[in-house]
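Every protein chain of the complex appears in place save one, which is left out.
For chain A:
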Amino acid sequence: MQFSGRRQKIVRLTGDRQADLYPHSLQFYGQPPTENISLSEFETFAVDRLKLLKTVENLGVSYVKTSDQYATKLEGEFRKLHFPYRVETDEKSLDTEYDKRRKDHISHFILRLAYCQTEDLRRWFIQQEMDLFRYRFHILTKEPAHDFLKFNNLHYESISDEEKNTLKEELIHSSYGFSGPKVEEHDFYKVPFQDALDLVRGRKVYLREGLAYIPHQEIVAIVLNDFRTRLSKALAITARSLPEVQSDERLQPLLNHLSHAYVGQDYSIQKNIGKISLEQIDPFSTKSYPLCMRQLHKALRENHHLRHGGRMQYGLFLKGIGLTLEQALQFWRSEFIKGKVDADKFDKTYAYSIRHSFGKEGKRTDYTPYSCMKIILSNPPSQGDHHGCPFRHSDPELLKQKLQSYKIHTNGISQVLDLVKGMHYHLACQKYFELTHSVDDCGFSLNHPNQYFVESQRILNGGREIKTEVTQNETPQQIPTNPAPKSATAPEENAAKTKGATKDAGCK
C-alpha cells in the first residue's frame, strides 16, 4: 500500500487485506463493497458511523467548522470510533489504517440503505457526509490532495503564470478579497463552468470560453459540489433497489431503526442490578424520577393497574434503574392484586410479559428501556393511558396543575410551559430537573429517562460538582456530551454493543 522512504523494505498488509483498495484516508464511495461480512459487523459498523455523523452534526452546530475546537473534538471521535481521517505513515499501523478505511467504506454504504428513503433523510445524510468529507479533504496537504483528485479523475488544470498575468485585472475583480499580490501568490485553476455552478451563479468567478478561473481555496467547494452530486444520484438509485433489500428479514429491523436510532447509552446493562430495594421506589418516584415515570408510578399506585403502553415504558425503566426480574415480578404482582386482578390471573398473563421483557421468554430479546425520542415520537397515549411524555402529550393546563401540586414555584412553571410551547420537550424536562433539584443548570443534555434517574441520584448522593460549562446542544437525538463517569450506577456503552441484545438499537 505505501512505500516507506525511511527504511528500505517494502511493507505489506496482512491477511485478506487487498493492497490498493484504499489508497487514501478518504474516498468518494464510488464502488460498493463486495465482500461478505457478519451481521454483527454490519450492525456495529452502521451504528458507529451513525454516531460519527451525529457528532459531525452536533459539532457543526456548536463550533465554527474551521476552529481548533471543532478539529480536536472531531478527531477525538474519529479515533474513538476507529474511523480514518489522516494519512498515517507509520508502517505498524498499515493494517489498522486499512481496517479503518474498510469500515469507513462499508458503513457508508450501509447507511445509504437506511437514509435513502425520504427526502428529509437524504438531505440529512448528504449534509453530514459532506461535512465529514470536507474536513478530511481540508486536512490533506497539497500533494496528497493532488494525488487524491488525480486518482478520482478530477483534473483541475492550473493556469500558467503567463495566463495569470494576462488575466490579472479580471481575476482581481472576480474574486472577493483578491488583491494583485494575492492573485500572484495563489494558484488558479481552470475548470469547466458546469463544475463550479455555485460560483457561477453568484458571479463570484471569472469566466472565459466556458471555463471558470478558480483560486485554490475554492477548489474545495468544487470538489464538494461534485461529491454532493454523486451522492445524491447514488441515493436515488439506492432507493429504487431498496424494496429488495428490505425484504431480507435479517436487515429489516436494523435498517428501519437506524434512521430513528437513539445512539447514546441504552441502559440495557445495569451495574446496579439488585442494588435497589422495592421500598426505595416510592421515594425515588418523587425525587429522582422524570415526570413521565413519576406520572406512571402514581397512576399505578392509584389504579393498581397500568395498560400495556404504560407497563412497557415504566417496566423497562425499572429494569434500567436496577430491578431484577424477581423484584419486578413482585412489584407488579403486589400492586395488581390490590386491584381487580387475582394472583392466578397475574401469574398466567402479566408475569409472562414481564419475563418476556427481561428476555426470559420467546425470542429472548432483552428489551432496552425507551429513550425520550422514542417516548415522544412513537405510540402516543390514548384515553386511559398514562404513558408518553407529559411535556409532549399532556394538555398544558393539566401539566401546570400537576407541577403546582408538586410545589414547584410559579416562575419555574411558566418557564417550563414556555419551553413546551416551543416544542422543546427535552429542555422542559431538564428545567423540571433543575427546579426539583434546586440547581441552576442540570449539567447534562437529557435524552433518556434512565439518564435522568442516574443524574438525579448522583446529585442527591453527593460527589459531583455542578457543571459550569453549558452544554450547548439543545437538539433532540443528542449524544450525551459527557460520557458517564466511572461510577457504580453507570452502564457501559461498549458492553451493550457487543451483547447482541442491542439488536433493536434501543428502539422497538
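The definition used in the following text is that a residue touches a chain if its C-beta (ideal position, glycine included) is under 8 Å from a C-beta of that chain, and two chains touch if they have at least 3 such contacts; residues count from 1.
Operating definition for what follows: contacts and distances are computed from a predicted model.
Undergrad: Could you check which of "Histidine-containing phosphotransfer protein", "TATA box-binding protein-like 1", "Dynein axonemal intermediate chain 4" or "DNA primase" matches the UniProt name for the chain that's left out?
TA: "DNA primase"
Undergrad: Of the listed residues A:126, A:207, A:325 or A:341, which contacts the missing chain in the full complex?
TA: Final answer for the missing-chain contact: A:207.
Undergrad: Where the complex has a chain not shown, which of A:160, A:194 or A:334 is the residue touching it?
TA: Hidden-chain contact among the options goes to A:194.
Undergrad: Of the listed residues A:174, A:313 or A:357, which contacts the missing chain in the full complex?
TA: The single option touching the absent chain is A:174.
Undergrad: Touching the missing chain, which residues of chain A?
TA: 169-170, 172-176, 178, 193-194, 197-198, 200-203, 206-211
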